[in-house]
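I have placed the structure first, in the form of structure tokens, so that the comments after it can refer back to it.
Only one protein chain is missing; all other protein chains are in place.
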Amino acid sequence: MSEKILDIKDLSIRYVTEEETVLAVNGISFSLDKGESIGLVGETGAGKTTTALGIMGLVPDPPGEITSGTIEFEGENLLEYPEKKMREIRGGKISMIFQDPMTSLNPVMPVGDQIREVVLLHNNVSKAEARSRAEEMLEQVGIPKERYDDYPHQFSGGMKQRVIIAIALACSPELLIADEPTTALDVTIQAQVLQLMKALRTQYQTSMILITHDLGVVAKICDKVAVVYAGQIIESGTLKDIYTNKQHPYTIGLFNSLPDIEHETSELKVIKGLVPDPSNLPKGCKFNPRCPYCTPECCENEVEMTALSDTHSVRCIHVGEFDREA
Amino acid sequence: MAKKTRDKNQHHSMVGEVWHQFKKNRNAVIGLIVLCIFIIIAVFAPVIAPYGYDDQDATHTKIAPCREYPFGTDNLGRDVLSRIIHGSRYSLMIGFLAVTISIIAGGILGVLAAFYPKLDNIIMRTMDLFMAIPQMLLAMCIVAALGSSLFNLMLAVGLSSTPQFARVVRASVLSTRGQEYVEAARAIGGSDFNVIVRHIIPNSLAPLIVQATLSMARAIISASALSFLGFGIQAPKPEWGAMLSAGRKYIRQCWWLTVIPGLAIMVVVYALNVVGDGLRDSLDPRLKK
Partner (left out) sequence: MLKFIIKRLLWIIPVLFGVAIIVFTILYFSPGDPALQALGDNASPEAIEAFNKDMGLDGTYFDRLVRLVTGLCKGDLGKSYKTRTPVINELVTKFKVTLRISAYAIILGIILGIFFGIISALYQNSIWDTLSTGVALFGISMPMFWQGLMLILLFSVILNWLPPSGYGTWQQMIMPVVALGVNSSATIMRTTRSSMLEVMRQDYIRTAKAKGQKFSTIVIRHALHNAMIPIITVIGLQLSALLAGSIVTEVIFSISGVGRYLVDSMTARDYAAVQGCVILIAFVSAILNLIVDIIYTFIDPRMKTMYESAGVKLNPKKLAKAAEVSNG
């Protein structure tokens, strides 16, 4: 664990429309070592996907704009890259798996060609060579290569997601961003796809950012976890830090809302309230309207990250002051 | 919090919401204003027009637009402005009534087809047959059979666009019918008629309104084309298409006789089209971001 492949510092992204300004990402910082994988966990609308699009340089502009921060990839700030250079990165060194396999493939292009396209873009190979690479990728994700010329509508959701994984890994990227890769799939298929991703990631030694709201998925394939709330990381650490020594009230709430088989209870504990409206964020700690331990202090100043150990940080001024199991 | 209250308000003022969206579209609002002006002109035509539509004056023929005759006079010395004003009645009336005819006929057929699978095939295949004939041709044949009069022209234009309405209504009823609230209404024992009138028609209304506005534009063009070809309203009635047809002979000397009636048609049709587009955008929830 030495070489930093990705280092994001203070990234802020907002969407400006006529009616409102949505602060989607508000100063996210995290880093990733080579071969490591991090899970970005949080509710829908927390800004996870926007962060990913920011790394890819795909934040729709307009209405989106990156207002501050740096994204250093292999030591260079991607935000300073011109579009042309960014295109070489996309799909080549950094690739992304999107949430909905049903709509992420071009319906009028054979799936094989969709894999071949990315191979051709980033490798100096002939069409025939690219085709055989694409066929190889299909086989690797468990689809017979005879199906190269089939169209997306002839595949099931799980199979489509496999194709998307094949596209993402076809150029052996350094970094893979997976945005809720299994959310749209059936539970049984989810397990298969996760297994596949894990195996391929080991094989290609790819670093990974996994975006999800599913803590179970994170536990299966990530080394580190960052909990995202209202466009900020509110707690980050290793798997162990977060799963056994969670400190932020929101993280605690997230875990409490999971069904627990060992202690059979009639009701799940839910976090009260809703994710704050990103066009109208609360002052101070973003979690304060929903926090059971909120004090007037929480509503005044921005809360900074506090390091608890080398790996573990939390954004809460009351760390350790409350009973974490409640 | 703010969102919740908005949802509540939305419930009882769907019209208000649509109007709110519609207002944002500047072109559509202009179109609506133009349309209102034309309606006023049509209603008060005899009062507004400086002359009658067939007041001939042999001493003032073929006068180019000037202060006294803003739109000039024709070969019989009739004031073109007055004829345009009187003619607005025909275009608007034909547009409105023809579409009413097709809404009623198409609506009934479409609802029947959507609601009774047994009838569906018969009705829709028959509609397919009618749609195999271009609308204009169908209207021409109907006018030929009925003879040319204002009412027959409306009937011909209206009937010839009935199949399209039947399709739109059927499609939108079918999609509404699958909705849970309709199934719920049937489950609690609502009669077919009740379900159609209380649930399906109100909820299928949006596409119908848009279709109606745009069809009105097309109906006006079709009717004036028929009159232009001599199958619709006959001279000396000041229908715009008929005026164009008569003025065509003098295109070399009197440009205003061909330019002005056509412009009138275009402005009305344009206004209807922008209003239709505006309505579609404000009724279509998908476009509300």
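Labels for the chains are A and B, by order of writing; each one numbers its residues from 1.
Heads up, the rule we're going with is that a contact is a pair of C-beta atoms (placed from the backbone, for glycine too) under 8 Å apart; a residue touches a chain by one contact, two chains touch by 3 or more.
From a predicted model like this one, the values you see are computed outputs, not experimental measurements.
Considering the full assembly, A:E88 is the residue among A:D10, A:D61 or A:E88 that touches the omitted chain. When the full complex is taken into account, the listed residue touching the unshown chain is B:N273, out of B:T73, B:S102 or B:N273. Considering the whole complex, the residue from B:V18, B:M93 or B:A171 that touches the absent chain is B:A171. Residue-level contact of chain A with the missing chain is found at 56, 58, 86-92, 95-96, 98, 100, 103-109, 114, 117-118, 121-122, 151, 153-154, 164, 167. Contact between chain B and the absent chain runs through residues 126, 128-130, 132-137, 140-142, 144-145, 147, 164, 167-168, 170-171, 207, 210-211, 214, 217-218, 221, 224-225, 228-231, 241, 244, 248, 251-252, 255, 258-259, 261-262, 265-266, 269-270, 273-274, 276-277, 280.
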